[in-house]
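Apart from one protein chain that is not included, each protein chain of the complex appears where it belongs.
Naming follows writing order (A and B), and every chain is counted from residue 1.
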Amino acid sequence: MTSNTHTGTTVTIFFEDGRKFNDQRDIKLNVNAIKTADASAVVKCGNTTVVCGIKLELAKPKAEEPDVGFLVTNVELLPLCSSKFRPGPPSDHAQVISNIVSDIVTNSKCINLKDLCIVPDKLSWVLYCDMVCMDYDGSVVDACLITLMSSLKTLLLPSVSFDVETEEIKVDTTIKTPLPVNGLPIATSFAVYQQLSRSVILTDPTAYEEEMCGGLGANLIACWNKGQLCGVFKFGGSNLSTENEKETLALAKQKSKLVEKVINICIENKS
Amino acid sequence: MRDLYLSNCEKNFIQKIISEGHRLDGRIYNESRKLDISYGSEYGSCIVSLGETKILAQVSCEVVQPKQIRPNEGILFINVEISPMAAPQFEANRQTDLTVYLNRLLEKCYKDSKCIDLESLCIVVEEKVWSLRVDIKVLNHDGNLIECASIATLASLAHFKRPDVTRSGDSVIIHTLSEKDPIPTVLFHYPVCVTFAIFSNNILVSDPSFIEESVCTSNSEEGSTGGLLVVGMNQYKELCVLNLSGAAIYNSNVVHKAILNASDRCKNIVEEVKSKIVTDDNLRQKRVKINFADIITTDHIQTLCKKDLSICLKNFKINDVKREDDSEMSEDNITEDSKYDVVATKTNVAEIKSKEAKSSWIEISSESEED
Partner (left out) sequence: MGQKDDIYQNFQLRPMKCELNFLSRSDGSAILSQGETVVTVSVNGPLDIKTTSQSIEKATLEILFSSKGGKPSVADRFKENVIRQTCETAILGCLYPRTGITITIQELEDYGGLLSCAINCACLALLNSGISLHHVVAAVSCIVDETGNIVLEPEYQQVQSAATKLYFVFDSRDKNLVTGFTEGAVGEDMYLEALEKCRAASDLVFNFYRDVVTKYSNVI
């Protein structure tokens, strides 16, 4: 229906999959899908599928900051998720998405890295959060953040005892405490399409729509956390006027509330 | 790296004028271009320019574990990068033969000549030593990268100061610059590489420009006859590096002549580097803020095509040429400063002189005199 939008001949009000411009795709979320990981989640936003697994390790904190642990996030875009990606070292695009996701997590301050420290200057947790994209169909940052946050929320840290004298480490996996997660940052992607003199905002764009709007990935990502903005990223695409900006922020706020509900219900449902 | 082609007429012209005793930019055989060293705000960062060739050097340090075979020595690491900024033929993130060659030559000159006291960089034997990393970034490649890069390396290493450390028991405290004065690097001697291009008939040309360099290393119809000779020497006129590239065949006199020329040049460069560091140090003590922003000048404005007009023939200087439409142009240039200086030269005498480098148009007329 909409392959002719980019020719500019007709003004269409639907996405290629029949959605309205400001409709989002359906979201399916599943937590603890991977039994070997310490915490995990799978999400499907339309066709976009992302798996997140968290692996726990113990390490010595950095000398400069002896009382903080480590949270390492990494997004992988493998050739399996789209024909756009080639095997080999992480592409620029994957590095950019990794950077956006880790920026949002740090900015939102949802994880206090001091909670990850067990004994200052001696022992702390390292959380390796790997997000692997299985199907790349646009708005990957949204999906990555949903899996990452639901994994973090379900993560249980085993209790660890550390003997200062002998430097012996004992891990007791029977007693587990959840990791305190403060807030829930939710990102919403938009693509900005120039339709003659006015620009059209597409919520939750697919890979095809992102490409059509000229961006590498989504053009605008707005991230809400506890009624505050914790990251607004606008790259490329058409230029954005103030009205459009306000409109997107409101849309993102709406969506963040919905997604928050999904995550919470999903986690409650599990136990 | 994209291929760069030289036309036959370029090659023949350069070779002909060199054999007749001229150079394209009006220099004599053993004359070097203007050397300029400017320091940035951090210790160990400088931009060195040799004519239009510009190189940025930055020294950084970190604490690492020493190598097992040398447990009481620090580590010096040199990394050369030539990005497309240097010249369009270079590609991003790609190592070229030139990068490897330059890197190796600098390592020979600064690591293998043992000019840095690596033992002074040791903090705890077998556990913690300082590792110095010199990053050389070529900003503009207009020939003689070797000489420029080696001056940049020397200038930045001699300028660099690392944070002070205190050992208390097992732990090592690294002080910030505000807590304790940083420590300079100890250099036993100051080696510098200089380059000579060798043209046919054993002509030695010091500080070759990009075109001279490419002509003398390229193959002509009779086979290659030229080459580049790199001589590394310190301020005591001791030879540290000798490297020949290209296929020049010539007698030992040429090498001897080159070394003699190099010894003076190296000494001058080292003195220049040292005096610059002293001036910089004095300024820093007076808490003058030093920043790369200082190299931005707005008092001389270069034309877009200036790079094509750097040709200076004998008896023909840019400043000698009067513009035909001078009066007309000056009306448009009201916003600019006056192009002339009023100078009192002798007692009771005043002169109006045109400022140097103010005129940006030159016109080639055929009336230049021959001598």
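In the analysis below, a contact is a pair of C-beta atoms (placed from the backbone, for glycine too) under 8 Å apart; a residue touches a chain by one contact, two chains touch by 3 or more.
For clarity, every value in this text was computed on a predicted model and none was experimentally measured.
Novice: Pick out which of A:T36, A:S83, A:T166 or A:T242 touches the chain that's been left out of the picture.
Specialist: A:T242
Novice: Touching the absent chain in the whole complex: find that residue among B:D25, B:D135 or B:D281.
Specialist: Result: among the candidates, B:D135 touches the missing chain.
Novice: Which parts of chain A are in contact with the chain that was left out?
Specialist: Where chain A meets the chain not shown: residues 92-93, 95-96, 98-100, 103, 107-109, 214-216, 225, 227-242, 245-246, 249, 253.
Novice: By the contact definition given up top, give the residues of chain B that touch the hidden chain.
Specialist: 2, 40-42, 45, 47, 52, 54, 56, 58-60, 81, 83-88, 92-93, 133, 135, 137, 139-142, 210, 289, 291-293, 295-298, 301-304, 306-307, 310, 332-333, 335-336, 360
The rule is simple: only the chains that are shown with their structure count from here on.
Novice: So, what's the distance in Å between the C-alpha centres of chain B and chain A?
Specialist: Chain centroid spacing, chain A to chain B, equals 48 Å.
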